[in-house]
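Omission of a single protein chain aside, the complex is shown with its protein chains in their original locations.
Presenting chain A:
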């Protein structure tokens, strides 16, 4: 399992905050000027939502060591909760709905985290499937959640903050970017705090953690709560900013696996890893379809694309697990160190 506890420390000479600040300046100052609407709609918005979900799952699985296959359920809970708060609570600002949606997802996370007090590893993963199936079932079964809409597919509310409409592609991008940046910063603070150390301690040696007086049960449930909060908010971004519809279908087991793959490929127990992994997961199918269309022309239809996507992705995951268990982050750090070394020795 990954052992990277000091994220963002990848510039040995510069202070830790320099690279994230530069990236943020670029994302706010340059990307909106040069980005096409395709870039926002097809790449950056899903990238941001999935990155945030990856950050959330990484807290639970990467840091606290509790495997979960219920991520999509928590995304769905967040999206539907935000929709209903927004619909039913008069005068609640959008940000308020989103925060409360995170709280709802956290509460559901605690309930489905209870088995972790007795179960570990594979058995825990299977038990989190219960969350996945239960939430999807409840959202489909009770039409109240979708405001009795006939199709079950509902339009997300229009995005606006303090009266400023954010409906355009750029607006939705900035909206998502801001939430992701804030929550990622808080997650980074969390994993380097005493609570973050407790997460890792429980992951690495639960008996020793208990003996030195870490409240193991409480800390596990806290990991479920915080992780589900973040994943729930990621679900809101997915539905409100990216798809602009709220529906249970997109939050299926496939999505849960996708988020798990994101943190495995990106790097477990690494905040940066979630972004690396999400970038790969989002860009890879697009690149594959371009490449396939270029090489095979019309033969490369959507069926072939879907199949080849799954095959290549599966192969990638196996390769990563064997060759680079610490994920893209470790790969990146190694390459960067080599380059730096080569540059210094010239």
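Note that a contact is a pair of C-beta atoms (placed from the backbone, for glycine too) under 8 Å apart; a residue touches a chain by one contact, two chains touch by 3 or more; residues count from 1.
We adopt the following convention: contacts and distances are computed from a predicted model.
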Quiz prompt | Record-based protein name (UniProt) of the chain missing from this complex, from "ABC transporter ATP-binding protein", "Electron transfer flavoprotein subunit alpha/FixB family protein", "Xanthine dehydrogenase D subunit" or "Quinol oxidase subunit 1" | solution = "ABC transporter ATP-binding protein"
Practice problem: Tell me which residue among A:140, A:195, A:245 or A:309 touches the hidden chain in the full complex. | Solution: A:195
Quiz prompt | Sole contact to the chain not displayed, among A:106, A:180, A:226 or A:259 | solution = A:226
Quiz item: Can you list where chain A touches the absent chain?
Solution: 1-3, 5, 186, 189-190, 193-195, 197-198, 200-201, 203-205, 207-216, 222, 226, 269
